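With one protein chain withheld, the remaining protein chains of the complex are depicted in position.
What follows is chain A.
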Amino acid sequence: MKIALILDADSPSFLQQAQEINRFLQQSHLAASEVALWLFHRNSQPDGLPQFDCPITQIQWLKSPELLLADLVLPLLERVHQIYPAELLLFSGCSLGNELATRLAFRLNGASCLGVISGQMNENGCQVEKSVYGNNMLATLTLQATPCCLAVARQGSAAASTRDYQSIEQQLILTEVEAPTWLAEHQISIPEQQPLLNRAERVLAIGQGAGNSQNVQRLNEIAQALGAQLGVSRPVAMNAWSSMSTMLGMSGALVAPEVCITAGVSGAAAFSVGIRHSKLIVAINTDPDAAIFSQADVGIIDDMNAVLEALVACVQQSNIRGVP
């Protein structure tokens, strides 16, 4: 079976996305005979390319347009699929990957599924596993049409390690697609700084228990004193108590830090998915029945502000004494 791995090499999270594909490959049973890497890039090709858990047999470089819209790159992918008819196409779980997987499968009369954790191919088709029902259940779904276009689940992975692919056959496809007639104008603004949350080793995750915008500001200072990045639950971000770039969970950032301290968080499954790969999870909440306690390694039932202030005092005392 031929597999193609499709990624945007210009994305700041290129190597993280590659690692998410690796996780899928590790958890899957795929008898791959050949694996091609299809990489979108704009100007220069990146120095380091990710290492994958399967040997890459060829690389296709696809020139991406200035405005990276699925509509503008789908015709290119259709063309490449004609040249290299892979039966399984794996996309990253970012918004572009999700859209390309869905729409390319439709155009090729194949089947697609997003957010897949693992998969296996057999005579009945492709079987995939994904989280459903607000991450409370795991569904096994069978896809029968080919090609099978899958976007892997976002996991909050670290970056993939890189390797040299000099010896591998590489092709450059330069076709550019014309701007579609429905698009009259466009502007792009790129944030000056990429959010630090994804790469943080320590995260202070706060929920609605924080109470108000002023307290969230105070908690941000506490996070800094603890050497942590502030992350927030969806209601906190939607109340504009903190910026959208700090939102954790299914529709926000997924993190995997050494330590994640949650405070005033109830533990809804859509939030927990954002922190579940943390090495140590601490929960602070006044409600002893909050679901977050069963998802944490250690918990304190008490007022979050009082506990966090006291924790800052412990850190500061240690620093004064020079104890690490």
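In this section, contacts are C-beta pairs under 8 Å (C-beta built on N, C-alpha and C of every residue); 3 or more make two chains touch, one makes a residue touch a chain; residues count from 1.
The definition used in the following text is that contacts and distances are computed from a predicted model.
Only one chain is not pictured, and the protein name UniProt records for it, out of "Inner-membrane translocator", "Polar amino acid transport system permease protein", "Aspartate carbamoyltransferase" or "Electron transfer flavoprotein subunit beta/FixA family protein", is "Electron transfer flavoprotein subunit beta/FixA family protein". Of A:Q26, A:N136 or A:T175, it is A:N136 that touches the chain left out of the display. Touching the missing chain, out of A:A158, A:L183 or A:L196, is residue A:L183.
Although one chain is not shown, part of chain A still touches it, namely residues 11-13, 67-71, 94-96, 98-99, 102-103, 105-107, 109-115, 127, 130-145, 180-191, 202, 226-228, 234, 237-240, 244, 247, 251-252, 258-259, 268-270, 272, 276, 280-283, 293-303, 306-308, 310-311, 313-315, 318-319, 323-324.
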